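Here's the structure, in structure tokens; my notes come after.
For this depiction, one protein chain was excluded, whereas all remaining protein chains were kept in their positions.
Moving on to chain A:
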Amino acid sequence: MIRDRGNIKWVSMMLPEHVKLLREYNESLNKIKKPVLDEQKYEEFNIVVCEAMEENTTLQFTYYQKGESKKLIGHIHDVNLLKNELRIIDSFGQKHSLKLEDIIGIGKDYKEESN
């Protein structure tokens, strides 16, 4: 009967520094590049934001942070043009500030949480 020890035999003595470099590379693979948006897209955002502020509707924001795209649902509290930030309050009443340059998507379509 074959009693293969499997992977254990291919575990070599590797320098911790080497393992660290390879791990970092592995992690970097899951990261995305920040998408570049055109003027038209920003124009669209502008319209959506203006409407939403007028009617105080809830929006879904997609933003870029450290290689990942993240989502946030809430309504706009105000726009800070000095700091180039949107201030958003989510459904739990938590305040968030989003840098305009980090935003990669704003939309009205999102799944309404039932309550």
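One rule holds in what follows: a contact is a pair of C-beta atoms (placed from the backbone, for glycine too) under 8 Å apart; a residue touches a chain by one contact, two chains touch by 3 or more; residues count from 1.
Rule of thumb we're sticking to: contacts and distances are computed from a predicted model.
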item	value
Record-based protein name (UniProt) of the chain missing from this complex, from "DNA polymerase V", "3-methyl-2-oxobutanoate dehydrogenase (2-methylpropanoyl-transferring)", "Penicillin-binding protein 2" or "Branched-chain amino acid ABC transporter permease"	"DNA polymerase V"
Interface with the undisplayed chain - residues on chain A	1-7, 9-19, 21-23, 25-26, 29
